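As you look at this complex, bear in mind that one protein chain is not there, while each of the others sits in place.
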Amino acid sequence: MAKTHVSTCINGQDAEFLCSPEQTLLEVLRDTLHLTGTKEGCATGDCGACSVLLDGTLVCACLMLAAEAEGHDVTTIEGIASGNDLHPLQQKFLDHAALQCGVCTPGFIVASKALLDEDPDPDEESIRYWLAGNLCRCTGYDKIVRAVQDAAAELRS
Amino acid sequence: MSQSTSNFAYAMPASITDTVSLLSQASSNGVRCQVLAGGTDLLVQLRSVDPDPRTIVDIKSVPEVSRVEVSNSERGVFIGGAVSAATMTHHEGLKAILPGLVEAAYLIGSTQIQGRATLVGNLCNASPAGDTIPALITNQAVCEIHGPRGARSLPVEDFVVGVQKNALEAGEFVVGVRMPHPSARTADAYLRFIPRTEMDIAVASAGVSVTLDDAGVCSAARVAIGAVAPTALLVPDAADALVGSTLDEASLAAAGRACTAASSPISDKRGTAAYRRKVVAVLCERAAASAAERARAR
Partner (left out) sequence: MTDAAQFKYVGTRPVRPDGVDKVTGRAAFGADFTLPGMLHGLILRSPHAHARIKSVDLSAALEIDGVFAAISSADFPEVTDSGDMGGEGGGSIKDLSDNCMARGKALYHGHAVAAVAATSLAKARQALAAIKVDYEALAPVMDLDAALAGDAPLLNEEMMTQGLAEPATKPSNIASRMVMGRGDVAKGFEEADVVLEETYRTPTVHQGYIEPHACLATVNEGGQSTIWCCTQGAFEVRSYSAAVCGMSIGSIRVIPSEIGGGFGGKTTVYLEPVALMLSKTAGRPVKMTMSREEVFRATGPASAARSTIKIGAKRDGTITAMSARIHYEAGAYPGGPVPMGCMSVFSAYNVPNLAMEGFDVLVNKPKVAAYRAPGAPQAMFASECIITELAKALAIDPIELRLKNAADEGDAAPYGPTWGPIGLKACLEAAKAHPNYQTALQEGQGRGLAVGFWFNIGFQSSAEVHVNEDGTVTVIEGNPDIGGSRASMAIMAAEELGIPYENIRVQIADTENAGYTMVTGGSRTTFATGMAVVEAARDVIGQAKARVAKLWQVDADMVEWRDGQALPKPGMNVEQEPMSFAEIAAKTAPSGPLLGKASLNARGAGPGFSVNFCDVEVDRRTGKVDVLKFTAIQDAGRAIHPGYVEGQLQGGAVQGIGWALNEEYVYDADGVQQNAGFLDYRVPVASDLPMIDTVIIEVPNDAHPYGVRGVGETPIVAPLAATANAVAEATGVRIRTLPLSPPNVLAALDAA
């Protein structure tokens, strides 16, 4: 079967890969590029565990063909920290105990980053609606919302 | 195992002409072909109900399909076939004149889905519960279709012909939808009911557009309902109940009753038929009240 050659930029680095036409970006990230920080929770866009940024826009990697990434910038959880410095969102998730099992956490952090990039001072309701596509079954969301609020405050200061 | 000879393929044509010729060629060769815009319905279907190979035609490189035009002229409002919900919710011009349509687009899925899902994709998917379809119908939207025999236009209410069936013929695709620029003191609203606050498919929905005269009397109205019949329905009786009134409680309730009367819902995992019949009236009343308030403010 003919594979498609795709040139992208992933986490600031040029990346090329071959994929089948029907392969999703999630499959290529995890299985071909070994970027396993992006998780599969449902593969139907209902849980947000595979959240990535495509040219800064928040998307589910399970709902995009890998071929569609041609010429675009992809940011995954592996690209959120700068060098050894955690992003304030990552630090605040830790400080607030905003994760329990941690499997939804990469998706939440990527989604929250997209929110704060767009709105540096979201209120609780905006945070909750923005993150409604990210399911967490452990925390009841309380500490996640607080971590995002706290990270937003730090980023604004 | 006849499928073993066919494979998946991915194509990204750069013009309307190329898209039409790709689609027509495939159809005359008996190759299954499907247009990809946002992909949020297509990829779910590939994953579950319909995994068979096909040629996927990604239209996002066609310049026309990414356009949003808002004009006071006869050209009206145009939203291209690959314009995402997120683009619409960020478009101040659209939000100002078609708040109900933008609300409907905003209700499609999560923030993540919004980033990909398109208005026209939601329309072409032709789900009885598609959020944007009633909102498009209330705004008199027309599909601009290109195909091997050239261009044609079709009102949205005629475009959706059944459960997940649209009126596209072989080789055709929707370049965009166009609708009139709302006149002064005209406003729309769209409401749907879901059990949660987000992430659900509409159990019932209603879109309403009203025009007020200088005395605040409703001079024109359109009401469309969703998820209560095989396709979204334009409900003239509900509009008639509104026209001539000041959009008082009694006329809103009458419009609601007309929606209930027009619906023929099913019972399924999302709600019972009886529940849908009741709630569609509530949604119509509330959406009409919201549209009225907006029109008064204009």
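Should a chain be cited, it is by its letter among A and B, assigned in written order, with residues numbered from 1 in that chain.
The rule is simple: a contact is a pair of C-beta atoms (placed from the backbone, for glycine too) under 8 Å apart; a residue touches a chain by one contact, two chains touch by 3 or more.
These numbers come from a predicted model, not from an experiment.
If you put the hidden chain back, the residue from A:Ile10, A:Val28, A:Leu53 or A:Leu131 that touches it is A:Leu131.
From the options A:Leu25, A:Ala69, A:Cys104 or A:Ala152, the residue with contact to the unseen chain in the full assembly is A:Cys104. Note on the undisplayed chain: of the listed residues A:Thr24, A:Thr57 or A:Gln90, the one touching it is A:Gln90. Residues of subunit A in touch with the missing chain: 30, 35-44, 46-47, 49, 76-78, 80-81, 86, 90-91, 93-97, 99-106, 109, 124-125, 127-129, 131-146.
Mapped onto subunit B, contacts with the missing chain fall at residues 48, 193, 195-201, 203, 268-272, 274-275, 278-279, 282.
Quick note on the criterion: only the chains that are shown with their structure count from here on.
Subunit A and subunit B have CA centres that are 29 Å apart.
Contacts from subunit B toward subunit A in the complex involve residues 7-10, 12, 36, 39-40, 43-44, 46-48, 53, 56, 58, 60, 86, 109-113, 115-116, 197-199.
Subunit A meets subunit B in the complex at residues 1-2, 4, 20-22, 24, 43-46, 48, 51, 54, 57-60, 62-65, 67-68, 70, 111, 114-115, 129-134.
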